[in-house]
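Written below as structure tokens is the structure these notes are about.
All protein chains of the complex are present and in place, except for one that has been dropped.
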Amino acid sequence: MSTAVTAAPPRQEGAVTARAPRTSPLSAAVSKAGLHVAVIALTLLWVTPTLGLLISSFRPGGAFTTSGWWTAFSPPFNFTLDSYRAVLGESDLLPSFFNSFMITIPGTIIPAAIAAFAAYAFAWMKFPGRNWIFLALVGLLAVPLQLTFIPLLTLAVHLGLTSGNTLPFGLNAGFIAIWLAHTGYGLPFSIYLLANFFRVLPQDLFESAEIDGASPVTVFFRLVLPLSVPAIASLIIFQFLWVWNDLLVALIFIGGTPEVIKG
Amino acid sequence: MGGLASLVARLQIDWETLLTVNLPALIVVLIAVPLVLFLYIMGTELIVRRFPKRAQPTVRPWIWVGPAILLVSVILVYPMIGTIIRSFFDRGGSNFIGLGNYIHMLSDGGVLIVLRNNLLWLLLYPAMVLIFGLALAMLADRVSYEKPVKSLIFMPMAISFVAMSIIWQFVYYYRPPDVPQIGILNAIVVNLFHAQPITWIQDTRFNNYALILIAVWGATGFAMVILSAALKGIPGELLEAARVDGANELVVFRRIILPLMMPTIVVVGTTMVIFALKAFDIVYVMTAGNYNTDILARRMYAELYAAQNHANSSTLAVILLIAVIPVLIFNVQQFRAVEARR
Partner (left out) sequence: MKPFTDQTGVKISFEATRDLDAILQTKVAAGNPPDVTAAPGIGTLIKMAKAGQVIPLDDKLDMSQLNANYGADWINLGKVNGKLVNIYAWAALKGLVWYDPKAFQAKGYQVPKTWDELITLTNKIKSDGGKPWCVALESQAASGWPGSDWHKEIVLSQSGPTVYDSWWAGKQKWSSPEIKQAWTTWGQQILGSGGSNVYGGPQYMRATTFGDGGQGLFTNPPKCYMFNQGSFITSFFDGYTPKPTAGTDYAEFALPDVSSSNAGAHVVSGDAFVMTKDTPQARALIKYVATAQAQDIWVKRGGGKIAVNKQVSLDDYPDPISKAEAQTVQTTKIARYDAGDLMPTDMRDAYWKGVLDFVQDQSKLDSILANLDKVQQTAYVGAS
């Protein structure tokens, strides 16, 4: 753990004599209680806004405009499932789910994989201009996506990647455009995040792998990926949510097919 | 209003298309996409191996970064070049006017308020997200119910901005003093502090903070997850050793945890600073920039679509890009430091 060791604080003189426990069991219990209070208080603070909406959704129609949602906890406990019945009765969730997956899953896998490839190179390979290209990528995080819509859709129309065209296996060509768009939009952040995690992996591992004659592909799949599971998992979650919650990009690149409509 | 929305709900489920066209397509895609990505990296490695031994380290990096650079060039760089060029031309797009648009924009009173608000976002949003995110990552790490706590904090990330705005309208809801408050914040103000209710979204003393708070609420889970992943990466024996040596928790945090997490904090901080610069959705949905809450990206959107003034929208986008440069310079210094340590 080379990085860890270099970052560890220098051992202080006299530290050994102070080894005896400085905290009594009582104050340990108090600080433990303080920890629980802090965690629970912060969590409650965070969920309160959502809780308001959740409770309101179970109250009879219009009740939320006359009394606070917290009053629902006092008699007469007036709850109903009407709002949910109304929503589920009216909409066709199934087809829209299908196509949300059709957009979201490749829209997550492609950028995550391509970003992992690139981040590995940025972190552990030497090539000219490496730092500058990396910086330019981070800077592209600031590009307002709305400005890319017209040039990109024009390009997609020229390349035939619009919803009117059908590719083999009944694949709507518009999907290709939307996957690529989401990949491009997601790459700057994904590469930035992953390169940061890859960079702090212990160097000795790479050195010994190289001595054993492992190829970069082997190192990538056998060492880098397994050691970075938490980072990659969080990246996949972020990218999935961004693509899943997006409606604007979907409508621009493939709208016009009934399947893309979602609530 | 809503005429189309009500029609949309009447769509019928076409089971036949769903099962014979959509389902097979989805399955094919789920197999083909990862396969193509895997074959690319394996196949190119086999090709690189045929190169002379000395040339391999020169060629290989470009294989790995190639797809990313290609896609980003087409999807982000190419439109931005057009935007930058466009910002030097007049509204019609045919006359070169140099910095004319910039001078015009920066002397517009509305844009000055926009810049002031962005500064406010820049000062508050990244700092609050980092502090809350770090605190939650560290605190949750020490309790047995870490998973549920983190899921609850992360939840706002999983909902759309529209849903977020509905949730917060409930929080900020204003009703006149003579009727019961239904927004929790005003209920507290009225019942606990016996003060007049406040129009949080309209009152220019509070509204920018109220909007930033929504954004902080939304992004803290994001910061927490990344910081937590970095925290888990710190070897336990290192912390143990320091504690055995008698270092108290504050010292452990300052001397061990913070330095080791610094690169990740910089990543999250940089991302948040850029998000603060290009913040858009919350202001767009909640106020549309009214009541002195306008910000750069929202104004750019209005110039682009409402005014259809591509000269102004391009100029604002370029201003946004320029504002990012200091953050990038800070980043260069940071990863030079990491490299030096290795």
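Each chain carries a letter (A and B) given by its place in the written order, and its residues are counted from 1.
Following the convention adopted for this analysis, a contact is a pair of C-beta atoms (placed from the backbone, for glycine too) under 8 Å apart; a residue touches a chain by one contact, two chains touch by 3 or more.
Source: prediction; values computed, not measured.
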| item | value |
| --- | --- |
| Sole contact to the chain not displayed, among A:Phe101, A:Phe149 or A:Phe206 | A:Phe149 |
| Touch with the omitted chain, as defined above, among A:Thr43, A:Ser56, A:Thr104 or A:Thr162 | A:Thr162 |
| On chain B, residues whose C-beta touches the chain left out of the figure | 1, 3-5, 7-8, 10-12, 91-93, 165, 174-176, 178-179, 199, 201-202, 284-288, 290-291, 301-302, 304-310 |
| Sites on chain A contacted by the missing partner chain, in the whole complex | 60-63, 65-66, 146, 149-150, 153-154, 156-157, 162, 247-248, 251-252, 255-258, 260-261 |
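Definition applied: only the chains that are shown with their structure count from here on.
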| item | value |
| --- | --- |
| Whole-Å gap between the CA centroids of chain A and chain B | 10 |
| Complex contact set, residues of chain B against chain A | 8-9, 11-14, 18, 21-26, 28-30, 33-34, 37, 41-42, 45, 49, 57-58, 60-62, 64-65, 67-69, 71-72, 74-80, 82-83, 132, 135-136, 139-140, 142-143, 149, 152-153, 155-161, 163, 166-168, 170-171, 180-184, 187, 217, 220, 222, 225-226, 228-230, 232-235, 238, 242, 244-248, 251, 255-256, 259-260, 263-264, 266-267, 270-271, 274, 277-278, 280, 297, 300-301, 304-305, 313-314, 317, 320-321, 323-325, 328, 331-332, 335, 338, 341-342 |
| Residues of chain A that touch chain B when the two form their complex | 1-4, 6-9, 11-12, 15-16, 18-20, 22, 35-36, 38-39, 42-43, 46-50, 52-53, 56, 64-70, 90-92, 94-95, 98-99, 101-102, 105-106, 109-110, 113-115, 117-118, 120-122, 125-127, 130-131, 133, 135, 137-144, 146-148, 150-152, 155, 169-172, 175, 180-181, 183-185, 187-189, 191-193, 196-197, 199-200, 203, 215-217, 220, 230-231, 233-234, 237-238, 241, 245, 247, 258-259, 261 |
